[in-house]
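All protein chains but one are shown at their positions in the complex.
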Amino acid sequence: MLALVYHGPGQRSWEEVPEPRILADTDAVVRVDAVTICGTDLHILKGDVPDVRPGTVLGHEAVGTVGEVGSAVRSVSPGDRVLISCIAGCGTCRFCREGHYGQCLSGGGWALGHTIDGVQAQYARVPFADLSLHPLPDTVSSEAAVLLADILPTSYEVGVLNGGVTPGDVVVIVGAGPIGLAAVMTAKLYSPSRIVVIDPAAPRRDAAKRIGADVALDAATDDVLEVVRSLTDGLGADVVMEAVGIPETFELATTLVRPGGTVANIGVHGAPATLHLETLWIKNVTITTGLVDTCTTPRLLRLLADHQIDPTPIITHRFRLDQMMEAYDVFSRPGDTGALKVVLERDPATT
Amino acid sequence: MLALVYHGPGQRSWEEVPEPRILADTDAVVRVDAVTICGTDLHILKGDVPDVRPGTVLGHEAVGTVGEVGSAVRSVSPGDRVLISCIAGCGTCRFCREGHYGQCLSGGGWALGHTIDGVQAQYARVPFADLSLHPLPDTVSSEAAVLLADILPTSYEVGVLNGGVTPGDVVVIVGAGPIGLAAVMTAKLYSPSRIVVIDPAAPRRDAAKRIGADVALDAATDDVLEVVRSLTDGLGADVVMEAVGIPETFELATTLVRPGGTVANIGVHGAPATLHLETLWIKNVTITTGLVDTCTTPRLLRLLADHQIDPTPIITHRFRLDQMMEAYDVFSRPGDTGALKVVLERDPATT
Amino acid sequence: MLALVYHGPGQRSWEEVPEPRILADTDAVVRVDAVTICGTDLHILKGDVPDVRPGTVLGHEAVGTVGEVGSAVRSVSPGDRVLISCIAGCGTCRFCREGHYGQCLSGGGWALGHTIDGVQAQYARVPFADLSLHPLPDTVSSEAAVLLADILPTSYEVGVLNGGVTPGDVVVIVGAGPIGLAAVMTAKLYSPSRIVVIDPAAPRRDAAKRIGADVALDAATDDVLEVVRSLTDGLGADVVMEAVGIPETFELATTLVRPGGTVANIGVHGAPATLHLETLWIKNVTITTGLVDTCTTPRLLRLLADHQIDPTPIITHRFRLDQMMEAYDVFSRPGDTGALKVVLERDPATT
Partner (left out) sequence: MLALVYHGPGQRSWEEVPEPRILADTDAVVRVDAVTICGTDLHILKGDVPDVRPGTVLGHEAVGTVGEVGSAVRSVSPGDRVLISCIAGCGTCRFCREGHYGQCLSGGGWALGHTIDGVQAQYARVPFADLSLHPLPDTVSSEAAVLLADILPTSYEVGVLNGGVTPGDVVVIVGAGPIGLAAVMTAKLYSPSRIVVIDPAAPRRDAAKRIGADVALDAATDDVLEVVRSLTDGLGADVVMEAVGIPETFELATTLVRPGGTVANIGVHGAPATLHLETLWIKNVTITTGLVDTCTTPRLLRLLADHQIDPTPIITHRFRLDQMMEAYDVFSRPGDTGALKVVLERDPATT
């Protein structure tokens, strides 16, 4: 079959590899019908994630059709159309029992396209299929569902739930890339009074406003602290989400939060930040970090099926699965292409 | 009357000052019966808290007898024996309505011995008396109650409750000064499996073990990370409390916490710390900070009256109120004197 | 001045009474600009609430302009346009410290139009003005704000928050009177997947659908259990709110809830119900009751000012204040008049 293979920093190819097969009786093999590319895949290609060995098939967000299942798989059957979650869970370890699949101690967590072959391929082996695969109703399109593999649960769990967004809140989201935009969408599930988005790229600020942000600022030209204070009786935001992953934006986030508020870090960081405890110690601030658990995927699927959320406005480009190399080109140059999420489908006509 | 007056960095004296009187109809004037000295008072004397103007009477932890009350005071009367909370609350602002008196927007919060004259004196004016004063049952001694003015609610709210200590947890407390020891006491209310205390001073480690810590370590000679891992299947502590207030101990705290755990900062910090987001972003860690609200003082008083807690083992030295200068000398040299908390009473024979 | 006076069961008149004056230094006297009638007022007139003595001015939901304030009132001033909450709180007792003003132990709770003269009058004395009065921004109309005196916080706190409504839930609301409709509005703040309303009156079912219910049923002709099961994989509703107040509807509510779900009782009951513990003991059900605390009124006011909620569709009839007797006539015959909420304004032209 064909797959997108990582061959070390800077090197990827869409090439022939052996088809996957069942290795454990909790596995499933799934035919990939729709797949997308994550900013994390670009990090891997830069060499920032040394856990990923050359030769690995990338990709951790897909929708597919179940082919074969191991003998212990009970909740899906061959032929089922399923969402493949980016996170697997053994279901038995301490963390899985608490729904913290992202921290699975027994081979789950973020495995696909990381420690095992991923889903940017014609077929993929999915471990712990009972917890990793979610059957899809016919009324849900593959391109909508594929956004529930990672970015919607990530923004919802690590941003909105960790942040504790509550009706009437003023929420600031630093960064309007795909994750930041998904955070706007999922924050709105809780009816905040105002959502303020901060991003240097005008097209991303525009996208944020279309999706539902009330205010969109550029930290280079706007006095973001002053704007946030003006919306909050001078106190600061109830919840600030960091959706970039660099020290500057994290530190900005900690200056925008009100006493008693929460900074929810969603960004993937490669360097330490400075924590100004000399001002924060007295402010009753909560700071959270997290890898997604995807424990809310069933809930998000209900919301999608019942038309309470529509993530498709985040999709800017659509390709056939065999246009994988071109899709990577487009996705990796967002300044030129305006790309947010790109979706590749095996057979676009069917959706 | 006599009071301990701050005259600028390094300068304090026990001297004659005018007696306080009612300024607002929510005030009370209280005769001080028992009082203690806080590490924060030493910070003020070093000049670290420039909000405190020379001429201010210090002190924010006392038990006393109500003298006069303003016309709007309803819940205490002259003659009542009361605990004076270190925090005042207007009861009406946004934060006070949520019980966050420490963040009061209308003149409450930490006022005594900070922005107004404090309680290291024969008499003190207490603002917002209805919320700041707590009548004491006869069965509770003044020296026990005075420890509920600050260090017990601080360790309980900012350490134990923010940390979310749960039965069966492994809890690490970095720092075994008065606040750290109070954290041991109040953590035990939730039956953790193990409490590990880290402090460089052997007498403080011994005190921690007497009070209930299971393990007491010296970070200079013990491999604290290894010990914590050995107690936690290699995962790290469920809750880590920072009770020192310097970057090193905060950073140590963030290395000892398990995935999904909480670092509750109690320490008063004067400098920023480094937050290693490059390792923490994926760990689902929660970090909290906070000034005490003293919203749990009624609960702690019930526990004290019903003999569920006994804070008096933290008291190492007792003085008469007029020995204030000597008490400061002893308290400010704990390495020599072994001082933890020192209590001064107006009339020691009566308690 | 003129006021609506209760003269015993079945007897009310709009008549001259003495103007109210400040009795305690925490009081305010407020000129009533807009006021409404509550179903509870009709209960009083039937003699169902014997605490209300003949001679009492009724009414507990109003917007007004502050006239005079007592010496201890700090947060409002003469001339301020304010919402008068149906609940007062001393701010100092055990329950008020926790925000449970409805359970105030010191003369607060539901006092207006109950144990003291109420707001269906030209002027009213409001106790504990600092916590009972909420200044209104100019952009909020009086007729919208008056619905935040009781029915919106009641449906939100006692229904939606006690029920724990969460995005994706299936929510059932039994009863589509004013409180049930307000429950639909405030439940939608949390983006449930489906809201099912049950009411025997077709106009009220229609109103529920206009306001946002997805399904509206008549228990006499629809198989409500079957419909709820069909929407929930056979499990039952996540949250059921009882907004009627009779045994039959409470018992219906307990049959519609899923294992692990919540029945939030909002209705005012005059008789016991049967609790089928023989089936419920094993179902992990939570049942809550409650009088409103109005602790969420500031949050609801933010949502109103920021256009996240609009309660005015619940208003069916508008009157001048001096049409009080006629307004009661209309409100007490909803089957004939279609009345939901009726609003009376002192000077309708100004709003």
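A, B and C label the chains in the order they appear, each numbered from 1.
The definition used in the following text is that contacts are C-beta pairs under 8 Å (C-beta built on N, C-alpha and C of every residue); 3 or more make two chains touch, one makes a residue touch a chain.
A quick note: this is a predicted structure, and the numbers were derived from the prediction, not measured.
The missing chain, though absent from the display, is touched by one residue of A:295, A:309 or A:327; that residue is A:295.
Set against the missing chain, the residues A:72, A:225 or A:271 yield one that touches it, A:72. Across the interface with the omitted chain, chain C contributes residues 95, 98, 100, 102-103, 162, 245, 247, 250, 259-260, 265, 267-278, 280-291. Think of the hidden chain as still there; on chain A it touches residues 25-26, 71-72, 74-75, 90-94, 97-99, 106, 130-131, 295, 298.
On the side of chain B, the interface with the absent chain consists of residues 166-168, 188-194, 299-300, 302-303, 305-306, 308, using the contact rule stated above.
Simple rule for what comes next: only the chains that are shown with their structure count from here on.
Centroids of chain B and chain C (each the mean of its C-alpha atoms) stand 42 Å apart.
Shared interface positions of chain B, defined as residues touching 2 or more other chains, are 98.
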